[in-house]
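Taken from a larger complex, these chains appear in their original positions, while the remainder are omitted.
Each chain carries a letter (A, B and C) given by its place in the written order, and its residues are counted from 1.
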Amino acid sequence: MDIATIIGFVAGIGFVIFGILQGGNLLTFWNVPSVLIVGGGTIGATLINYPLAEVLGTIKVVKNAFLHKEESPNGIIQTLVGFAETARREGILSLEQQAQSLEDDFLKTGIGLAVDGTEPEYIKDIMTTELDYIEERHRVGAGIFDSMGLYAPAFGMIGTLIGLINMLATMDDPSTIGPSMAVALITTMYGAALANLVFLPIAGKLKHRSAGELLLKQLCIEGIMAIQSGDNPRIAEGKLKAFISPSERKTETESTE
Amino acid sequence: MDIATIIGFVAGIGFVIFGILQGGNLLTFWNVPSVLIVGGGTIGATLINYPLAEVLGTIKVVKNAFLHKEESPNGIIQTLVGFAETARREGILSLEQQAQSLEDDFLKTGIGLAVDGTEPEYIKDIMTTELDYIEERHRVGAGIFDSMGLYAPAFGMIGTLIGLINMLATMDDPSTIGPSMAVALITTMYGAALANLVFLPIAGKLKHRSAGELLLKQLCIEGIMAIQSGDNPRIAEGKLKAFISPSERKTETESTE
Amino acid sequence: MDIATIIGFVAGIGFVIFGILQGGNLLTFWNVPSVLIVGGGTIGATLINYPLAEVLGTIKVVKNAFLHKEESPNGIIQTLVGFAETARREGILSLEQQAQSLEDDFLKTGIGLAVDGTEPEYIKDIMTTELDYIEERHRVGAGIFDSMGLYAPAFGMIGTLIGLINMLATMDDPSTIGPSMAVALITTMYGAALANLVFLPIAGKLKHRSAGELLLKQLCIEGIMAIQSGDNPRIAEGKLKAFISPSERKTETESTE
């Protein structure tokens, strides 16, 4: 898991707990019905909103986003430039074996198609369609968390309304008003905290990761096109380097020279 | 009905009822005028906003979205690849009979046009126009539920304001303030619950289903183009597979080999 | 006026009034200053936001949207296919007289240009520009109502703030607090009711009607192109039918056979 996420969760939750402890104790803020209304309502609404497979799939998506390290664009460029050199020297067929050892399925498929002598137009077509599909799948994944970020505060408010209505309908002992209202407000707090510390930031991270991953795929498509057209490897490298930031480029150059 | 939807509704409504029972009883939360203001106002605003035919049409749209099983992309790809093989072996005219037994009207029309020897450009034109039309119809369907998801909380608030104004205008017996406010707040809760447990999640599901259905239609168009151009069925399959996720592809391969 | 709109207004207003009568009487909810703040403020802000001519023009736009019956796509397709047949049989010049009796100015202009032998490219150019213009005019019309739907609740809140400030600044007799707050809240209710029962649903209906009207115009352009190119009327019909839903198509076929 990337360190920022851990720091983020620890900091966010830590400061909220610290704030609670300043003027009370944690037990005041633990209320099972509130947990069930916010949690159950949010999950219920999400299950109506999205197919079960997609909702379960998010678990894997999130795990990937937070645990797997993003591939480095420099690494992929190196691989692609290496392939371009090999293809120029020994012919494109010589890439067949090297492609077998690739971890990235997307790149492997592309190289495979190029080795098979498929027409460039057609390779680009297939790979772009696949890219669109990946983008759509990512969009759905982030969308599920965005939806949860909207439903959680709504059910927080519904829970608070339920608590207030119950309290107001049977208001006989004034001394119970304070604690009853406190309990009612806890549900709103749960909804707001879940949305702003969990669902919305995760949705944001997924969108960010998706943009990075799609860039890498785009790089792969460009690279395969360059390899197949027999571009000079230096020119291919130039084209591919344009996809990454100057600072990243420098880092890479230093580490390879 | 897909299982997630049932679980979703049961969970969402169940946890809300559970929350209510923690501190009161369900009867406190049943208030006919509130039902009428939120329900009547939302339906009224929706009928002004959309033509009657569209509003009635949503009933069918929702039924379809929740009851009909989505066609599997793999099934359609199999059908299209089968057609491509037949067309290559026996000529495109041999598809005439097979097309008759198709359930999907969209695909049937397309194959029919191809069999009639219509120009590819023209087939694509007609089918794309029809696709646009279907997309627009879906957009309106989801839009009706999105609108209801906006109107319901608004009328919930209007109902609460009416209750508060009535209470404040005739505030003679302080002991009635609590119960009156409770009743007033129920309307807000109705609006929020309707929007977040019914209208918005259904709108979300419709949008999601629409994206899936449009992908299938796109697949059909690509497939018909490939059949008519006499593509090698293997190449056609490759093109079409790019539309679906690698995991779905694997599943299909296993089941057919 | 289409029946849904009448039902919508009657239902929406009826249920709100019913809700009021449950716990009070209508007179409590009639407050001239509130009417003036919400109504005057909303109209004032709208007049700053849009030119006078546009604001006055909306009256006509709304009248059209609610009173005039939408032309049926089937009717226009029939007309265009009929024209295509005449043009094929007797030459395009024979359309000159028939075009005179058309009610739709847009279609009349287009047929006129075709009869004059104007180049297709140029006809399409002119008609598309006109279509863009119509779309923009519709967009402004719906935009005015959307703006009013935003300003009305804002002035409702401003009115309530004014009422509260006046009440709080001179709070000497506690028994007047309730009625004063009731009056203050009425303004918020006016703003919310106006926005959600009048302005926003009308804006929605205008957008919906606009989409329908633009589709018909698009149909006309396609039809004129087909007539001028001397397309087989059957093929022209096929192209145009793709613009409408299968169910609408069936209806039409039944009625003409």
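Points worth noting:
Everything that follows uses one rule, which is that a residue touches a chain if its C-beta (ideal position, glycine included) is under 8 Å from a C-beta of that chain, and two chains touch if they have at least 3 such contacts.
This structure is a prediction, so every number in the text was calculated from the model and none was measured.
Shown are 3 identical chains; the number of copies across the whole complex in this structure file is 5.
Note that only the chains that are shown with their structure count from here on.
Each step here moves to a touching chain, and the least such steps from subunit A to subunit C number 2. Core chain by CA centroid proximity to the global CA centroid: B. Under half of the residue numbers at the interface between copies subunit A and subunit B are found on both sides, making the touching surfaces mostly different.
One copy, subunit B, sits rotated relative to the other, subunit C; on C-alpha atoms the angle is 70 degrees to the nearest 5.
Subunit C has its Cα centroid 41 Å from the Cα centroid of subunit A. Centroids built from CA atoms put subunit B at 25 Å from subunit A.
In subunit A, no residue reaches two or more other chains under the touch definition.
Of all the residues in subunit A, the ones that touch subunit B in their complex are 33-34, 36-37, 39-41, 43-52, 54-55, 105, 122, 125-127, 129-130, 133, 136-137, 140, 147, 150-151, 154-155, 157-159, 161-171, 180, 183, 187. Contact residues on subunit B toward subunit A in their complex (touch as defined above): 2-5, 7-16, 18-20, 22-24, 28-29, 178-179, 181-182, 185-186, 188-189, 192-193, 195-197, 200-202, 204-205, 208, 211, 235, 238-239, 242-246.
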